[in-house]
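Every protein chain of the complex appears in place save one, which is left out.
By letter and in written order, the chains are A and B; residue numbering begins at 1 in each of them.
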Amino acid sequence: MHIIESGNVAAASGVKLARAQVIAAYPITPQTPLTEKLSEFVDAGEMQAEYIPVESEHSALAVCIAASSTGARAFTATSANGLLYMVEQVHWAAGARLPIVMCVVNRGIGAPWTVWNDHQDSISQRDAGWIQLYACDHQQIIDTVIQAFLLAETVSIPVMVCYDGYLLSHTYMPFDVPDPDKVDEFLPAFKPAYALDPKQPANLNTVTLPDIRPDVRGNLAPGYMEIRHNLHVDLRRAIDKVAEIDARFQKIFNRGGHPFIEPYCCEDADFIAVCLGSLSYQLRDVVDELREEGLKAGVAGLRLYRPFPEQAMVELLAKAKGVVVFEKALSYGNQGALFTDIKAALYPGPARPFVKNFILGLGGREIKTADLLKTFREACTQGPASIDTPQWIGLKL
Amino acid sequence: MSDATFACKKSHSEPGPGDAGKTGSWRVLRPIINVNLCIPAKTNKMACFNCWLYCPDGVVTRTIPPTINYEYCKGCEICAEECPVAAIQMVEETKLIKKEK
Partner (left out) sequence: MSVNSTILSLPEEELVHPGNRACAGCGLSILYRIGLKALGRNTILVVPPSCLTVLQGLYPIAATQLPCLNVTFASTGAAATGVIGALKALGKTDITVAAWAGDGGTADIGIQSLSGACERGENFIFICYDNEAYMNTGVQRSGTTPQGVITTTTPIRGKLQPKKDVPAIMAAHNLNYVATGTAAYPLDFYDKIMKAKTITGPKYFHLQTPCPAGWGFDPRYSVKIGRLAVESGLFDLYEIEHGEFRLTGASLKLLGKKRQPVAAYFESQSRFRALTEEMIADIQKQVDEKWAGYEQKMAKKMKE
């Protein structure tokens, strides 16, 4: 069924279809309409879930961690400083291998206060051990939320579904709400390997000594370093699962096909722009215009940021002469995180297109298509950059 | 879709004694129950058992006579202190070990 609704309602509809059992959230702009909608679903009896209006984001994820440990499908959502307030829990959820799904409605972080969109919030959590998926439009939001639960539960790793605050969260677009029966076919009920149970008592996440120790049966148990190593290995293995789940989704719902990177005009492109989120759709207009000018340009929207899909990225960029990375976030004192990741992915291979970095849209600074056009055009025609530092677009110094 | 190789990689501890080893080795003084004074032992009645109630480590039994698990008893002396008839004597481990050898 097609409806015209906001990105936040798309996310809420996905959570409802996924039959989340415990939802905990604390209000923060621009996430609020998402959780308001969920509380409405629960209050109206349209959704069988416990909606827990917690007193902080730290507690929101604490509720999800405990609920997931007890065997329930758990969901939360946040933005910006809310995500930062729960950082301790973000890392904890990954270390505890809990398949929680969290929407991060991307917003710039203070200080100074801003409520508008950029990606600094979720990018700051790239090393937490979560899977990070980015949606570019409303259809991707609802589809990704549903897929995220299956992915999380398949690999026992929590998943962040990130989408742009206001640009997607508060804008209205038509999208298809999948048939509930088909969603049930796609996403079976959550059956954890272990859930807290008085009949099978276990003590979860206790203090772990530096070296390995025997368990009660005398067998050596994996220690802290092994548990953390497993998380890393399983995150790498999750890349294949992302593709498998996308293929399964495509088969049932007839949508998808680009689980890692969504390319536009990249097959023959000499110059490829790479970015996260809705910006990649804005850049499609720029690519069309550059193509008319005779420049073979393309744009790639990254859907899976962690684990980083190096192989897919290298394959996409191998034939290009230049790569332009547009980022709404920055590793302060260095460069854009995605820029670093792309250069690192290309480094071991023979293909060495030039790679340039542009920072834009911080704190919701308007991203003008004309500016993108001028920047992308110049970056292509001027060839390799002599310096590695990022250039800023839209800065009014 | 479910893949068992991803699961069961959590920190999962199971109940069992002796996480800290045989904590009896912490003991400097050993509590020894004098059955001639101990109320349940002397009267052959289920009575008193302050030693059982207050033992922080649950190593005293509520039996006639009460027994102490020396493998794990940390030697805190609370049982001796709380015994209403001073039936529990604290004896230096070094002396006892010498004798036992």
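The rule is simple: a contact is a pair of C-beta atoms (placed from the backbone, for glycine too) under 8 Å apart; a residue touches a chain by one contact, two chains touch by 3 or more.
Treat the numbers as computed from the prediction; the structure is a model and nothing was measured.
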Full-complex contact with the absent chain, from A:Met1, A:Ala44, A:Ala111 or A:Leu209: A:Leu209
Residue touching the undisplayed chain, where the options are A:Ala10, A:Ala24 or A:Val323: A:Ala24
Interface with the undisplayed chain - residues on chain A: 21-22, 24, 48-50, 52-56, 58-60, 62-72, 74, 88-89, 92, 195-198, 200-209, 213-216, 221, 223
Touching residues (missing chain, whole complex) on chain B: 11-23, 26-27, 46-50, 52-59, 62, 69, 71-72, 74-78, 80-82
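Rule of thumb we're sticking to: only the chains that are shown with their structure count from here on.
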Chain centre separation (chain A, chain B; CA means) in Å: 53
Chain A residues within the chain B interface of the complex: 95-97, 150, 153-157, 188, 191-194, 201-206, 208, 215-216, 222, 227, 230-231, 234, 237, 241, 244-245, 248
Touch list for chain B against partner chain A, complex: 1-4, 6-16
